[in-house]
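Only one protein chain is missing from this complex, and each of the others stays in its spot.
Here is subunit A:
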């Protein structure tokens, strides 16, 4: 491909990498339109991030690097793991707020940032560092990404090794708010052994969605004001960790497979026995259906033939009166949260916990909100009066479960199913 001795000869030099318009092997200016190049975004903008000094690599070089990476990962039996920062691993607040415990102060570009690490982040990396090679892919600036990466490296055993892609490195990220896996892993087959952990599915498009492990958005600062005394009950990373271990197993057990196939295998178990029907959900219906099918469910239009009817609490008071009477079949009405938590945790939650009595759907008084279900909701427009009622140690079954879940997780780290009463699987 590239012959070292003839690097100075323009005819022989394949211009494998170009930095700011200059070939790095022969030093000549490379004209646009000749060899095809792909931008190399991972840590490639250079230390002083001048806009024009981007590194681009030729397609042949990208393929070579992709196969090298693949070889290295296969050798150590690892997969690539692309991690989002904000609302996934950490939450960050710029405005000065009341001091909270376990908040780290970072100064980035002269502004104080309060960063809180998501609970279980340490255990997350303890378990997964031997199985995955982490890469950061964030919408934040390069300085911010590096500062947070340093913080995570100091607090956990994670090592990012410079694998940080920020919006300064990836032009589509700042322009279109769009993340693309081939920006992180260019070259043929570069994305095959990689998975993504992100709280947003809308920034990923097309085939990249098959690599996405969706997590619940972590909004510590937003919710802290609503619930007093605040206790951080977020268990998402424990579930994600368990799922990622399963995916890793599926990948290396089957030998010649891709990460997306392994993820699909784990995903499709979630709703494999469910026939879902979505009612009173005019928004995002196509999206919900797509997720339901991807996670193994059968979607029905008719509530009578469904096993679970998913409704949205936020919509109940408005649209409830248009809803048909309860189905004749044994279907149970469950809240939309049930659907999302099952997806976020990659584990079918017990529908009984998210049960919505049919009479509530028909007529819905506001004060009858089942309060405990609200604690994890990410909509901010609900009343603080209902939220304050929620204290984690009341006798609500759901809160107990969460507490048990946390206790379980602390005591037994390797317990794969920390959700004890989900007996459907």
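Brief remarks on what is shown
One rule holds for everything that comes next: a contact is a pair of C-beta atoms (placed from the backbone, for glycine too) under 8 Å apart; a residue touches a chain by one contact, two chains touch by 3 or more; residues count from 1.
In the analysis below, contacts and distances are computed from a predicted model.
Matching "Mannose-1-phosphate guanyltransferase", "GPI transamidase component GPI16", "DNA-directed RNA polymerase II subunit RPB7" or "60S ribosomal protein L14" against the UniProt entry of the left-out chain gives the name "DNA-directed RNA polymerase II subunit RPB7". In the complete complex, the hidden chain is touched by one of A:57, A:131 or A:356, namely A:57. Among A:70, A:118 or A:163, only A:163 touches the chain that is left out of the view.
Residue positions on subunit A in contact with the hidden chain: 2, 4, 7, 16-17, 19-29, 40, 42-44, 46-48, 50, 52-53, 55, 57, 65, 72, 133, 159, 161-163, in rising order.
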